[in-house]
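Yeah, one chain of the complex is gone here, protein chain that is, but the others are all in their spots.
Right, chain A next:
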Amino acid sequence: MAAAAPLSLLVLLLLGPGVWGQTDPPRDSLREELVITPLPSGDVAATFQFRTRWDSELQREEGTDHSFLRYAVLPREVVCTENLTPWKKLLPCSSKAGLSVLLKADRLFHTSYHSQAVHIRPVCRDARCASISWELRQTLSVVFDAFVTGQGKQDWSLFRMFSRTLTEPCPLASESQVYVDVTNYSQDNETLEVYPPPLTTYQDVVLGTRKTYAVYDLLDMAVINNSRSLNLQLKWKRPPGNEAPPMPFLYAQRYVSGYGLHNGELSTLLYNTHPYRAFPVLLLDTVPWYLRLYVHTLTITSKGKENKPSYIHYQPAQDRMQPHLLEMLIQLPASSVTKVSIQFERALLKWTEYTPDPNHGFYVSPSVLSALVPSEVAAQPVDWEESPLFNTLFPASGSSSHFVRLYTEPLLVSLPTPDFSMPYNVICLTCTVVAVCYGSFYNLLTRTFQIEEPSKGGLARRLANLIRRARGVPPL
């Protein structure tokens, strides 16, 4: 856990001293923005960000006490409107004005991807960091499926996506903007048309690539007043080609292998697709205690050779107390696949520890990859306060690389589950066996055995004798 500190500190420091140059920020400032990105597949991604800052009397301690750092993860939760409602409550304008009117639960949860987050952190108010403000950032990303909801048409509008349009800015917001990603389409206006035409465009380096955005400022009277509401529309003039989406420099996969219910193997594949640059990755893994990891089986191979991590921190699990924590700094060679695998044994749980549906399996949390990924285009040093929000959560560090944090998929591992009616069956069976043994034993001990004189016989014998007599054979 201690090693997780440098990176989170890194983020804090990047936004810390130097961010606030000259003046005090206003109290309770709110900035909100929506980024719409048409994807090459024809789908559309929409990302909301709301940032609230307020002053606080709390003073920042000198340094960070690592014993207070906590990392917790809930591998899977079925997300529904119950998650959205309290999230929306944190917004100053609730869902009454500004961009938040678009947050309509029944549309947001019918999308093919949904991601919702709350970040809270202290931010320095001046260069000396004598006093701090608190920053609450709420982000929500959804990807609208083009074909399924659009009945084959790939044109998009705000109304079609959210069944609402933008009517007024939130009066509390100091900034309220909509960005539409027009990077690949701006050169020739033939492919894509954005309506209404943007008043301004914005160019910046985001995650290492150059991007161009059409900007709509809701606080600018002209944007809304023309038609009393802003309904952004995207029209494809030519259907988007089947070009492959650009490959990110870093991505990862994770899976469980092995058979049976005794042993297994956790494997993580880390892809570095950069043609000539290697870069290090910090891999953080928490594994529940009921998967007993064999640390000596930890192997890291890239390009067929063993790859020795330059740093390993391992904290073993304690049953029912804490999970395994494994943190490694791995160098990824250029254009390579690195496989990190570790074997485990499945533990037996106590019968009350099983979930209501134990045969479904148990979720294992995703691993977290933090890396400084080389950028395609060098970023200019900018004032973070001036640049849009989507650019400042994970800012570029230096000009040649940018920070990325990736989460792999959560895993579903089945544990050996007992037959829960077994105790009753066992009790019944043993009781019956004991009772049978006991019965014959008891009979042996208590009964008296004596030779019985053959009697005249029962009904069967008489019947047999009748037949014998009829046949003329002497009776028995």
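Simple rule for what comes next: a residue touches a chain if its C-beta (ideal position, glycine included) is under 8 Å from a C-beta of that chain, and two chains touch if they have at least 3 such contacts; residues count from 1.
Simple rule for what comes next: contacts and distances are computed from a predicted model.
Visitor: Since a chain is absent, check the UniProt entry for it and pick the matching name: "GPI transamidase component PIG-S isoform X1", "Protein O-linked-mannose beta-1,2-N-acetylglucosaminyltransferase", "Septin" or "Glutathione S-transferase".
Guide: For the chain not displayed, UniProt's protein name is "GPI transamidase component PIG-S isoform X1".
Visitor: Among A:Ala97, A:Leu218 or A:Leu250, which one is in touch with the chain left out?
Guide: Going through A:Ala97, A:Leu218 or A:Leu250 one by one, A:Ala97 is the residue touching the chain not shown.
Visitor: Identify the residue among A:Val295, A:Ala378, A:Cys428 or A:Ile467 that touches the chain left out of the display.
Guide: In the complete complex, the chain left out is touched by residue A:Cys428.
Visitor: Looking at the whole complex, which of A:Lys89, A:Arg128 or A:His262 touches the chain that is not displayed?
Guide: A:Lys89
Visitor: If the hidden chain were put back, which residues of chain A would touch it?
Guide: 86, 89, 92-94, 96-97, 168, 171-172, 424, 427-428, 431-432, 434-436, 438-439, 442-443, 445-450
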